[in-house]
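Note that one protein chain of the assembly has been removed; the remaining protein chains are unaltered in position.
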Amino acid sequence: MTSASDAPDRGFRLSQLIYDTRYRSLTIQVITLIVVMGAAGWLVDNTIQNLRVLGKDFNFGFLDNRAGYDIAQYLIPYTNDDTHARAMLVGLLNTIWVSLLGCATATVIGIFVGVLRLSKNWLVARLMTVYVETFRNVPVLLWILVAMAVLTEITPAPNAYKVNPATGEASASMILDSIAFTNRYTAIPSVSFERSLGVIDTALAPVSLNVLAIVLVLAGAIWVNRRLLAHASAVQDATGARPVTWWKSLLILLGPLALLLAALGFQLHGPTLKGFNFTGGTNVSNAFVALWAGLSLYTGAFIAEIVRAGILAISKGQTEAAFALGLRPGKTMRLVILPQALRVIVPPLISQFLNLTKNSSLAIAVGYMDLRGTLGGITLNQTGRELEAILLMMLIYLAISLVISGVMNLYNHKVRLKER
Amino acid sequence: MSEPHIERPVDRSKLQVSDEVAIQIENMNKWYGQFHVLRDVNLTVNRGERIVIAGPSGSGKSTLIRCINRLEEHQSGKIIVDGTELTSDLKNIDKVRSEVGMVFQHFNLFPHLTILENCTLAPIWVRKVPKKEAEETAMHFLEKVKIPEQAHKYPGMLSGGQQQRVAIARSLCMRPRIMLFDEPTSALDPEMIKEVLDTMIELAEEGMTMLCVTHEMGFAQAVANRVIFMADGQIIEQNNPFDFFNNPQSERTKQFLSQILGH
Amino acid sequence: MSEPHIERPVDRSKLQVSDEVAIQIENMNKWYGQFHVLRDVNLTVNRGERIVIAGPSGSGKSTLIRCINRLEEHQSGKIIVDGTELTSDLKNIDKVRSEVGMVFQHFNLFPHLTILENCTLAPIWVRKVPKKEAEETAMHFLEKVKIPEQAHKYPGMLSGGQQQRVAIARSLCMRPRIMLFDEPTSALDPEMIKEVLDTMIELAEEGMTMLCVTHEMGFAQAVANRVIFMADGQIIEQNNPFDFFNNPQSERTKQFLSQILGH
Amino acid sequence: TTLEDVKARGVLNCGVNTGLVGFAAPDANGNWSGFDVALCKAVAAAVLGDPSKVKYVPTTGQTRFTALTSGEVDMLARNSTWTFSRDTDLKMDFAGVNYYDGQGFMVRKDSGITSAKELDGASVCIQTGTTTEMNLADYFKSNNMTYQPIAVDSNAEGEQQYLAGACDAYTTDASGLAATRAAYADPENHIILPEIISKEPLGPAVRHGDSQWGDIVRWTLFALIAAEEYGVTSANIDELAKGTENPEINRLLGVEGDLGPMTGLEKDWAVKAIKAGGNYGEIFAATIGESTPIGLARGLNAQWTQGGLMYAPPFR
Partner (left out) sequence: MSDTSHSAVFVRKTMLPPEPAPARQTGLSKWVRENLFSSWLNTILTLAGIAVIWGLASHFYPWFRHGVWNAASLPECRQIIAARWGEGATGACWAVIHARWTQFIFGFYPPELFWRPVLTFGLMLVAVAPVLFTQLPRGMLKFSVVFPLLAIWLLWGGSIWPVVMIAAGFAVGYLVARILAHWGMILAILGAVVAAVLFWIFVPGPVDEILGRVAPIALEPVASRQFGGFLLAITLGAGGIAMSLPLGILLALGRQSDMFLIKTFSVMFIEFIRGVPLITLLFVASLLLNYFLPPGTNFDIILRVMILVTLFSAAYIAEVIRGGLAALPRGQYEAADALGLDYWKAQRLVILPQALKISIPGIVSTFIGMFKDTTLVTFVGLFEPLKSIPDSIRADISWKGTYWEHFIFVGAIFFILNFSMSRYSMYLERKLKRDHR
């Protein structure tokens, strides 16, 4: 078999580099590679020269130095004696934490509003439209600042909870004696255990075995519950009638947990006012709440649109076909509409999650110490290592984004509609 | 312009009509807002009848048959299906819907479920049939519409004609006593129309009560025992197919037939 | 099932074939990945020949003619068009494409340009013809396909048949010596097929070398001087139309003809 | 060199705060004024002969040092604390101190607090990215107290939070506290605690490595300070520039000697600098002094002759 392409064997001519489809793309790619490499080399060379002129070096050693500053909210133990690296980690965890909570809340808001926008109730549908349009068309930074301003302006200072000796009353009172909104934080009860199973020290943070035990029991309960549901489906397959399971599920999910908690001596500590502030409970700072609320409300408006579009994308014919088969509206929703709408909704939803995560870098506007506030803020400022700090910060954000979009691609691949 | 899609000889002797009343519609009226779509419709359908509904676009044909399984609500008059009157009572609606199957112009198969799952969904969740049994029934009807080998594919992988046959099978799996068809062939390519009509003819031969909105006049002549002509939301004329086509009474009917048959 | 779309008597005396070779294909093979679409195809087309290619769906007809202007690349063998061999050399490809016009099933007009602009685009940018001249040529060919009055409309405003005729005119504006047609009428409504076929017949009468994939057997009988039957990527049979239709040699051909002619 | 650049450009790029009452703030027309701004004007007058030839580059706590090291600004007159690491590691040179500050606390009077030592467990508002953050951490640590930092992004933010009661105390440089307090509708309800927990010498900074330019900025500042010491004011300077009995004044004003040309400036550079906004005392009084709404006392910033720290080396 002779190949058509190498039949006219007239040797290689230079013009083939441009005029021969086989070499042409190679030529172009080589040129591109040279240009890109050249540009990259130029940038790196400039950087090296600039560093030399400034007498600086490129060195991540500063991460091991003492940070020296305090962070108001930390998920792993942290003091100002820890290193910049740990401060960065605290910031990163704060970023992830507010993003996770933000995504969850935004999704709830989005589904709620998106469904209500389709409601037959004229007033409610209009209200939701107003919400969506207002939030979508104004910068998220404004919403974060507004949330912060609202929190600081309308809530009382902690000492308002103090009993005024003159009147014998406090001007503010705690909700259920356990939650106090103040203009600096929301004080909520914290938990503790009378008996401890011990603590494992890991490099990152000490992990209480109690927590581990609770997680294990919960995981186990969820697994058993899934078995129960699978069994219910099996029974349905076999007999046609689906056994009632909700009370069993409830029992399985809550029973063992309650027992474990009782055994460990679970206690709630309400916050109490001591001196300037509430102690004994957990104080959730307003900066966090404002950022969380601003991001959730803003992103929620986008998600509402996505949800609405997703539901509208399922043609009316699907509902009618299900009705005509005798399915009730509830089952129609669960068996026909939702599974299809999800395919439409999830990809843009995930990209909203991505946006929310990126927008969480606005935390600095309200003084919440996230990755940008620690590594890209105070650390950068105190050490003067802007090149290292910013590159590192970009890499971390990039990694987070890639993980999220990777998950999205997996999901898309799984649920893609099979077509011809 | 209707091409002769019906080739298979129809054994008219098999087509029996009983005296039992399947559907009774009395003085039924329906409005969309201020628009009077159905005006004083009266219609009695006996068990085993095959009725073809024809008429110009917008005359209310679809609306009429959609009222019969309450996809649309009527505002006055009575609709009694198999002895159950359609009111806003949910139980009655459920009852009627489980007796009446419906096939749509655009198939409306559930694209996220396989053909088999499409067919077993309603039996399992509405009729509470064990899965195994539901699947057997489904395969039975898929064989009947001649596509058992597609059972594990998704609707998107099938041709239009195949999809419409699946839609028919899906309805049949609920073992309805009455079938409604709303232009089942008008979204199909010519080659595929035939296979769907064949399936419908078979159904007719088995004695299924059928109401069919269609422009396939060949089908009407071969299978229907009554043709109903609607215009402006009213039944203008009804007659047996022979007389309907060869000896139409009203002006509107004549005009319509001349258009549609290309005379 | 071919309806008699050809009404106009074709003056066969006008249809001349010269001895000059227009296209020569030797032992050509093509694969899509692991799939062997074209197997050892040999074909010589003389200038002025009108060749109809028929065959079941998926037999590689489209692939074959798309190889001729290098919309697809072949992997072995030779294709020589008007003395230029198709290799990966861009200059040769450009040369061949400027000699060969192609008309697609779905017209592929450029919707953002007017009819006239569609026709002048390639002459102006590829042949570097002055705009004025290009427009004159374009009007000439638009008159030929009988739609000069549509010159300033956009493709979306035209019927399918008109669009296909514009597509033909657009190809002609490049003054090709060979025209390839890939099922030019199969996306058209029956009424429009005729007008497109008429245009093609005229072209044939003017001595254009044509390769045409089509299922219009009336056209093949009236115009073609050779019919090629393909199956499974191979040329199974080729003959003059009379013998091809009345006296097919291979089993595959007979079977195909019986299906398509509805015997 | 920087001097050549500035002269060629005809305008001085001066890095200032994005907005700090009394020190640097734009008015409705975008004209900048304030204590730091006056220094920019004096340098511009000394170098270019025209105090209005300044381009003010507002910088944030994050961007200020980079703006300087990258050459975006020629000098930084933005209440930045002179510290060891900034002077060495960050490749800048501090050219002197124009304001001796220290970090303090402001609390509401009704809180009953009279000393910073009573702040154990308090919430403290603090601007991020500043040295104050470190000082605060150190102070509470060394006094064995705890606190809750409430980070704010800008002074405006901090004031709002403090006013709304989101923090028990607001900490920043004492000058800032005074300015902030002065602007309140009810200044008498807020007190500044007596403890000053840090030394905050604020001063102009220039790029490391160009000592000529550093000298110019340094000695312009000293000229302003010396002018006050010798009683040279914008009112009498024209008179004095004709020549006086005092050789020190004569050297300062270029009547005698060649001090200006030694750094590449005109002979009368100091005259122009002083005329731009008056001597140090006049600038202080006009921008942040006791007669302004900010009402800062001279305190440490008084002349050494008056018991303060302002001490210009001899002009000779």
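Should a chain be cited, it is by its letter among A, B, C and D, assigned in written order, with residues numbered from 1 in that chain.
In this section, contacts are C-beta pairs under 8 Å (C-beta built on N, C-alpha and C of every residue); 3 or more make two chains touch, one makes a residue touch a chain.
What you see is a predicted model; the values in this text were computed from it and never measured.
Asker: Can you list the shown chains that the hidden chain touches?
Answerer: For the complete complex, the undisplayed chain touches A, B, C, D.
Asker: Can you say which of B:36, B:78, B:127 or B:153 touches the chain missing from this structure?
Answerer: That would be B:36, which touches the missing chain.
Asker: Of the residues listed, A:86, A:117, A:184 or A:372, which one is in contact with the missing chain?
Answerer: A:372
Asker: Pick from A:178, A:272 or A:361: which residue touches the chain that isn't shown?
Answerer: Touching the chain that is not displayed is residue A:361.
Asker: Who touches the missing chain here, D:1, D:52 or D:70?
Answerer: Among D:1, D:52 or D:70, only D:70 touches the chain that is not shown.
Asker: Could you please point out the subunit D residues that touch the chain left off the display?
Answerer: For subunit D, the residues touching the absent chain are 18-21, 25-30, 55-60, 62-63, 66-67, 70-72, 154-157, 159-160, 163, 182-185, 293-294.
Asker: Given the full complex, what residues of subunit B touch the hidden partner chain?
Answerer: On the subunit B side, contact with the omitted chain comes from 12-13, 15-17, 19, 29, 31, 33-36, 39-40, 44, 46, 49, 75-76, 225-226, 232-240, 242-243, 249-250.
Asker: Can you list, in ascending order, the subunit C residues touching the missing chain?
Answerer: Per the touch rule, subunit C residues meeting the hidden chain are 69, 71, 94, 97-98, 100-102, 104, 106-112, 121-122, 125-126, 156, 170-171, 174.
By our rule, only the chains that are shown with their structure count from here on.
Asker: Contact counts by the stated rule: is the higher one at A-B or A-C?
Answerer: Between the chain pairs A-B and A-C, A-B carries more contacts.
Asker: With centres defined as the mean C-alpha position, give me the subunit A-subunit C separation in Å.
Answerer: Computed value for the inter-centroid distance: 58 Å.
Asker: Flag every residue of subunit D that touches subunit A in the complex, lowest number first.
Answerer: It is residues 61-62, 65-66, 69, 85-86, 89-91, 111, 119-123, 128-130, 133-134, 136-138, 141, 147-153, 157, 160-161, 164-168, 208 of subunit D that touch subunit A.
Asker: If you look only at subunit A, which of its residues touch subunit B in the complex?
Answerer: That would be residues 236-242, 315, 317-318, 320-328, 331, 335-336, 339-340, 343, 417-420 of subunit A.
Asker: Where on subunit A does subunit D make contact in their complex?
Answerer: Residues of subunit A touching subunit D: 54-56, 68-72, 80, 149, 152-153, 156-157, 159, 183-185, 274-277, 279, 283, 285-287, 364-369, 373, 377-378, 380-382, 384, 386.
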